[in-house]
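Left out: one protein chain. Kept in place: all the others.
When the chains are written out, they are named A, B and C in that same order, and each has its own residue count from 1.
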Amino acid sequence: MFKRILIANRGEIALRVIRTAREMGVECVAVYSDVDDCALHTRMAHVAVPLHGVTPAESYLDMDKILKAAAETGAEAIHPGYGFLSENAEFARRVKAAGLAWIGPPAEAITVMGDKIESRRAMAKANVPCVPGLTDPVDDVAAAVKDAEGIGYPIAIKAAAGGGGKGIRIVRDPSEMESAFRQASGEAVSAFGDGRLYLERYIDNPRHVEIQVMCDSHGNRVHLFERECSIQRRHQKLVEEAPCCVLTDQMRQDMGEVALRAAEHVNYEGAGTVEFLWEKGEFFFLEMNTRLQVEHPVTEMITGVDLVREQLLVAAGEKLSITQDELKIHGHAIEVRINAEDATQGYLPSVGILHNLRAPGGPWVRLDTAMYRHMEVGLTYDPMLGKLIVWGPDRISAIERMKRAIAEMNVGGVRTSMPAALTVLEHPRFVSGDIDTHFLESLTIEPPKEHDILVAAACAIYRHNKAKRSAMDPEASSREEWKERGRRERSGYARRLMERGGQV
Amino acid sequence: MFKRILIANRGEIALRVIRTAREMGVECVAVYSDVDDCALHTRMAHVAVPLHGVTPAESYLDMDKILKAAAETGAEAIHPGYGFLSENAEFARRVKAAGLAWIGPPAEAITVMGDKIESRRAMAKANVPCVPGLTDPVDDVAAAVKDAEGIGYPIAIKAAAGGGGKGIRIVRDPSEMESAFRQASGEAVSAFGDGRLYLERYIDNPRHVEIQVMCDSHGNRVHLFERECSIQRRHQKLVEEAPCCVLTDQMRQDMGEVALRAAEHVNYEGAGTVEFLWEKGEFFFLEMNTRLQVEHPVTEMITGVDLVREQLLVAAGEKLSITQDELKIHGHAIEVRINAEDATQGYLPSVGILHNLRAPGGPWVRLDTAMYRHMEVGLTYDPMLGKLIVWGPDRISAIERMKRAIAEMNVGGVRTSMPAALTVLEHPRFVSGDIDTHFLESLTIEPPKEHDILVAAACAIYRHNKAKRSAMDPEASSREEWKERGRRERSGYARRLMERGGQV
Amino acid sequence: MKLFVDMHGREYEVDLIERAGQRELRVDGKVVDLDFREADTLGQFIVMMDGQSYGLSIEGDTHETHVTLAGHSYAVHMEDDRERAANLAAKEAAGGGGPVEAVMPGIVVEVLVEEGQAVEEGTPLLILEAMKMQNEIKAPGPGSVAEVRVSAGQTVAGGAVLMVLKGED
Partner (left out) sequence: MKLFVDMHGREYEVDLIERAGQRELRVDGKVVDLDFREADTLGQFIVMMDGQSYGLSIEGDTHETHVTLAGHSYAVHMEDDRERAANLAAKEAAGGGGPVEAVMPGIVVEVLVEEGQAVEEGTPLLILEAMKMQNEIKAPGPGSVAEVRVSAGQTVAGGAVLMVLKGED
């Protein structure tokens, strides 16, 4: 096993890797941008190397800086986490060329699976069922309208270089094609620097079901069952669970075998996820994510397998510690993502200082987060602040436990996606398991009226007490306000916006 | 199932019960003393009833007040937690007489098992192996010296009404008997109001191994395997784990069957623990705790069974949700108790305000605690502030995980037992499983020297920065100090000590 | 003190009178008996009402507060008589139009209208990119564009005025 690895990431996933590495006796090198100089991953690593710079491009996406940090600290391997450079084949190649181990799949697998069109071709060859559609990018709107007729409406326009739902547009009628094509192309260029689009049949009410696979370099491959991720908005998942309540054992086995076929076809190694659209018992290959996923904890909770540990074993050339026969589903797990966004205001991004954190606890509650008191939440990085995960012996008890855990939690200083998750968990359709990928978007997130009187009265007293305090000690209270303003003005987010010429 | 229950307790165990009750849709009534008016159990219950008063006798031990609160709030059952009234047969009887369900065993079982001498008699009848000793209390020192010769030294002097190690003294030579007898008798009177003592052979290097049992009112009885609790000091456990690494499957089954025999003999219902001394493959009945135990989470983690849920089911007259055949040991779990005591200073009690809390997180880490920011830790109640629990697929990975979790945690404002737990977990004897009930007392708890330079340098800068701040803003810094002093003076602990005529 | 309390469009009138240390509280005219305690100095509160106990988080200032209660989040706006009158007057003065503000910080990708152009309710005004997602900002009602204050490529803060509309008379 490695003595020391470098983690080319930040936030909760950097911490997630540090935790398992510590438990394995592996030292961790953290890298950090200027804004992350007091971040938890910086504090909890054994060695922390400043990358300088603020934007992802200046820091966590800068391959040269990261490889230099690895060389200088004697790291033997690089874990990319998710996002940033995790699905960058060039980086994987450069890591290996530098004589380091890459804690991820071979660059070739990343390349094939990272391209929507290439991956469809490869999967068709491997006899993996795909959604009806074209395997070539379309040139322009006219071609798109023509091709769409062959595939049949509704049509999904997708970015060839895409992922995470970015650059996707749905077209239900030829008349909508022009506007959708232009928007999708724009987003694809802006997000990926590659405007190529392709068309696919749009499955109307699918569930998003994905299979976790793990492969080592000795030809051992296992799948760790499925995750149900239909609760999403703009293709961003919010609530994930395992297992999926509509899969039969036979279907689970079939999907697992198809996923392993897909992995084998691209000589996969390490952790990967094969995503499927599922409708009425049929399933179609959507894409393969060639990295550890945000929602991996639900799989860990139902199997007892530490996926990061397996990743490290595989990258060090060792064998998987588990076989397919040993893997069993034990109970039910649910994850809720804690995003800095105001779910009651159309999921607007929310920024601020986390001054009032309250974490849930008790049996079978897991919190994966890099939040800390006084942390500043800005717009520079991903809005996901952490994940709340629960386990229960069955789905209903897991739902009840998650509702309990959310009720205990408070992330003071920003608004979060938790009220949306709670609304989902309380909804009869979710409880009965009757969901699809449109379910979340159909919900209006609003606090229940039940406690309005209480809240109104409490706020009035809060205001009254605050006013009374100012009256009694006007100096202290103006000092408070001054401090508050100072904090806002000094805050890195404001400073950076100013530097970039914006207003605050 | 009940609609509403009352929890006659405070702290982490009150929270533990509230959490499961919430998940089952059962409302909770909390009761609270004057010092607990902002405690987490008060905040997280559905209904909170003030008991007034400060000392346990004035609040959590006052049966009249608690029964009145139950009547007024329409609670249908009472959960006593552990400690306080949990093993008080009179209270169990009064709860039932008031027409409420008692979430615990029948009063008769409490009575028999609560008396050291009675319980030994009963167990001998049930063919449960006991430690050599007398079944009658000894009258005085002279009688003790005489009886001890028949049993053989070393001798343990125990309080007949005792529990939790209180009032126990070990005598290795007749010359030590007088002083030990006097101390034990004094402690027994002060702790239990009952000075009766009995003698027992003292097993020199035993392990403390206990079996969790659960019984319903329909004659169903299961054991949930063992807990290893040898890491203790003055009979107060510090680190607990499940399973015990020296037990064979056969021995586990034997001990489980003996424990069920013990439970059956006293018509047990609900959750209980049969404690054994274990030495070289032999085991002897020590006592039965007729309540949920502090260390129940390690059993929950390896079995997936929520013991509080089973308690509620049984008390409501329902059947256990699990059978012996379904129960399997899954992995390994460890618990560390977080006590407010300075392990580096001979475990002196530590009091203060918790102003700097940092909780650990990540995979398979559970924190059961009622700590909150600004909580005052005094001497009125038990010094146990909470418990850290981890799970791993095997013992070694659980140990590594616990070390990692302890390293992430900080309880600022008081000293805790965590450095002692860490010293245990890092010790080769513990790692190899070679422990007995004297192991912890043999350790000197001292921080390692390795980081002394770092700590000394950091403290110097800390002092320097503090001094600089005072110099720059003397008014603010004297205000700080004044506030600090005010906080101390206002603090309930100080106030109460003053009221009782003490000095602060 | 009389307060108009708005949460998500639901409005309540709260009267709070303190007399000789006794507090009387009415919401929409009905007496509310409430025990309110600060659990720490950082925003955690405990409230007892109608025999029930609630743990709340409250953050914010005397006008805009956020309350978290059992996992749900309440955005609460408070005005007293005087503030309400002032706010109403300001609103009236703006007619059907008024400033279009950036609801979040971001980058202007494209401005879709020109000064003087007439707009309907829902007419796309500009595209704002934030968190890598593009969002169309639409006209809140019919009118015309009085002033465009931003251009493509510009970074704007949350609350920044993007353009000013003139309402229909």
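Here, contacts are C-beta pairs under 8 Å (C-beta built on N, C-alpha and C of every residue); 3 or more make two chains touch, one makes a residue touch a chain.
No experiment lies behind these values; they were computed from the predicted model shown.
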Displayed chains contacting the withheld chain: A, B
Candidate in contact with the missing chain, chosen from B:Ala57, B:Ala97, B:Ile453 or B:Met472: B:Ile453
Candidates B:Asp34, B:Asp136, B:Glu187 or B:Glu279 - the one touching the absent chain: B:Glu187
Touch with the omitted chain, as defined above, among A:Ile7, A:Val35 or A:Ala48: A:Ala48
Absent chain, residues of chain B that touch it: 166, 183, 186-187, 190-191, 234, 342-345, 348-349, 351, 355-356, 358, 379, 382-383, 403, 406-407, 409-410, 412-413, 415-416, 418-419, 422, 446-449, 451-464, 466-467, 497, 500-504
Contact footprint on chain A, counting only the chain that is left out: 30, 37-38, 40, 42-48, 73, 372-374
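To be clear about the criterion, only the chains that are shown with their structure count from here on.
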Cα-centroid distance, chain B relative to chain C, in whole angstrom: 49
Centroid distance [mean C-alpha coordinates] between chain B and chain A, Å: 40
Where chain C touches two or more other chains at once, by residue number: 42, 44, 54
Touching two or more other chains - residue numbers and ranges from chain B: 44, 372
